[in-house]
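The other protein chains are all here in position, but one chain of the complex has been omitted.
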Amino acid sequence: MKPFDSRQCKLLAARELSPGIFDFTVSCPELAALAAPGQFAQILVPGHTLRRPISICSIGRETLRFVFQVRGEGTEKLSRYRPGDDIDILAPLGKGFPIDPNKRTLLVGGGIGVPPLLGVAEALGGNAVAVLGFRNRDLVILEEDFKNTGAKVLIATDDGSYGHKGLVTDLATGEDFQVLMACGPGPMLRGAGALAGERGVPGYLSLEQRMACGVGACLGCAVALTDGEGREYFGHVCKDGPVFPMDRLKEV
Amino acid sequence: MKPFDSRQCKLLAARELSPGIFDFTVSCPELAALAAPGQFAQILVPGHTLRRPISICSIGRETLRFVFQVRGEGTEKLSRYRPGDDIDILAPLGKGFPIDPNKRTLLVGGGIGVPPLLGVAEALGGNAVAVLGFRNRDLVILEEDFKNTGAKVLIATDDGSYGHKGLVTDLATGEDFQVLMACGPGPMLRGAGALAGERGVPGYLSLEQRMACGVGACLGCAVALTDGEGREYFGHVCKDGPVFPMDRLKEV
Amino acid sequence: MEKNNKLSVNIAGVEFNNPIIAASGTFGFGREYGELYPLSELGGISCKGTTLKERPGNPPPRVTETPGGMLNAVGLQNPGVEHFINEDLPWLSKQGTRIIANIAGSTVEDYCRTAELLNGTAVDMVELNISCPNVKEGGVQFGVTAEGVEGITRAVRERCKKPLMVKLSPNVTDITEMAIAAESGGADALSLINTLTGMRIDINSRRPIIRNNTGGLSGPAVLPVAIRMVWQVCNKVKLPVVGLGGISTWQDAVEMLLAGAVAIQVGTAIFTDPYAPIKIRDGLLEFMDKKGVKSVSELTGGVRPW
Partner (left out) sequence: MEKNNKLSVNIAGVEFNNPIIAASGTFGFGREYGELYPLSELGGISCKGTTLKERPGNPPPRVTETPGGMLNAVGLQNPGVEHFINEDLPWLSKQGTRIIANIAGSTVEDYCRTAELLNGTAVDMVELNISCPNVKEGGVQFGVTAEGVEGITRAVRERCKKPLMVKLSPNVTDITEMAIAAESGGADALSLINTLTGMRIDINSRRPIIRNNTGGLSGPAVLPVAIRMVWQVCNKVKLPVVGLGGISTWQDAVEMLLAGAVAIQVGTAIFTDPYAPIKIRDGLLEFMDKKGVKSVSELTGGVRPW
């Protein structure tokens, strides 16, 4: 069986979650059957040479869910798709989060880094604490979805307009966890990494890099890694990641 | 007032007249007010650098009608537009047919060259004979539309599956006319030119050429012309034409 | 548009109201697009290339589309420089925009005499087109060797009383050599890039689509090549550089300025959208306001290479 493939997938539902952030559910039984939380898809926007990497937010029996933010031309065009339209999706790609429902897991998400963690929370079946950060109240997304997984959900906003005012890592102070998984902007990842270090638990971080192939063939999406002996080399976000054990990363 | 302009025009009606031939009516009051039969539009197909030149088929009070054939990528994409969509149209461009309703006019059209003559027939208010040629019965278009103008309409098909079997110019044998206007493939234009020559009447032919600007600025759409004294030079289909008095053309 | 000091730029002593110039050969002599907006909205117009004597141009087809761009081989069709001076310039010079005469020729002497004829006229600047790939003797032979570039620049410089901008061909191994040669020859400014030579073939007729067999590639497709060349050139010469090639949005224009250009030209994008130069100007101004940039010159060369 092919471990990934490209398919025309029908868009079943499209919704704007918050200004500029879209929530797509597509029908793709074959791809959904292969997918794991933390993996991603390469979505074709016709007229564009390079596909857009978008994380899998949640995995249904026959569907995949993607939540993406309009950042440039490609995501803007994508946001104009309507239910019934076909989208060419290459998925599932990369290595996701190493999920163990027996381990209490802290999920640290920031902004558009929150969606990929939803699939993780679902797979953890309640054994998770999700600490989620947003710029302000209007940008909070997926809170209910996380709650529905049975996870404990704590929200922080930069301006305090909702939940805790301040850093998302602050929310973890009273929490107990055996493993940490994070996705979000660089500074947040650094904070999450530090937190895992303090607590002495393994941390897994989901990274971004500009990509061409998305499958490991072009060596486009380099990331500086260190092997067991401290030797440095370039790995690739699309194949070795996007989720990396934090101790393998040269820097975050 | 601007003699032409580019506008976002709403597609009001779209119909497939015969396989691969589409009939679009767009709303564009400002452009319609400026248009004359035989002029053309430069239609933008997003993602393409060059606009597609398409003749104005018919001019309504607030609408323009275009009939086009799918020939390549641009026209194929255009054919997928649906009523309600906006189309960016630069129009009206070029010089149309010199219409005189007092002169009995023979309209000679072939295939996708037929649509531009409809507006002419409408403007002639019945004082026209339209001889229209098609490959076969299935490809006959606009017959009723021409009849509704009051023109006499005669049809020829290459295979005789409808109307006269043979050349469209054969149909003119018994007809009397003071001026001839033609649009269609090269061989048909040559036949029409010869016919006008025999009858000693002025002939006007509508030409095609690959275009960039469509307004006379780039000198892309050259056509070899002769001036009064037989001197040859390059004129331009988009500005000096697309309709030319046949005696100005170096060759058809 | 009223003069907006934020946008005005000075190129070799000539003041342009804004840094958006219509590219040679894509805007004729301004009459057609002048129906759509006052030409004073533009910083300037680089006119269709003109030669000492009238030229008929190439037989059609002269243009076709390519992925993200187009090919052209117009072949310098033009009525000759005297016709330009007598018929086009009087009208053009009243439009409130800067007029750049783009000149070409088959011999150095042709170029020089063409430039001389422009000396006493209302033209603000002369652009030396030594890079037209679409005519057998269209000057490209002068544009692809350092000696050629320096030689023709020096010869024209001696006889031309207007500020002289040399337009470089991208069809060279090292664009900076050509830029340095033009500088040595006495150029007051550079413009780049002209078109990259390309070809398309009709797979049914098996004929090249362009009657000239090959044509010049322009449009968005060439933008990265143009940005790269402008950046390389600006690292090597002191002359003001006008950047062009594939600019179709204000973002592209900002990139080109950051790469080192003092002004930009817009060509092929006008075919896609006749209002492109205006939209680019407005977008640029809005961007500057948002970023607190007081003068467009602050953007010039602002790239921070790694």
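Note that the chains are named A, B and C in the order they appear, and that numbering of residues resets to 1 at the start of each chain.
The rule is short, and it goes like this: a residue touches a chain if its C-beta (ideal position, glycine included) is under 8 Å from a C-beta of that chain, and two chains touch if they have at least 3 such contacts.
These figures come from a predicted structure and were not determined experimentally.
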Omitted chain's touching partners, listed by label: A, C
Sole residue of C:Thr50, C:Thr66 or C:Ser297 that reaches the chain not shown, by the stated touch rule: C:Thr66
Identified contact with the non-displayed chain, of C:Asn78, C:Thr97, C:Asn171 or C:Asn194: C:Asn171
Absent chain, residues of chain A that touch it: 2-6, 44, 48-51, 74, 88, 90, 209-224, 233-234, 239
In chain C, positions touching the absent partner: 66-69, 71, 144-145, 171-174, 196-201, 203, 205-208, 211-214, 217, 219-225, 227-228, 231, 246, 248, 251, 254-255, 258-259, 287, 302-306
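Here is the rule we use: only the chains that are shown with their structure count from here on.
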Distance from chain C to chain A - Cα centre to Cα centre, in angstrom: 46
Whole-Å separation of chain centres (CA-atom averages), chain A against chain B: 55
Rounded Å distance, chain B centre to chain C centre (Cα mean): 36
Chain B: positions in contact with at least two other chains: none
Shared-contact residues (touching 2 or more other chains) in chain C: none
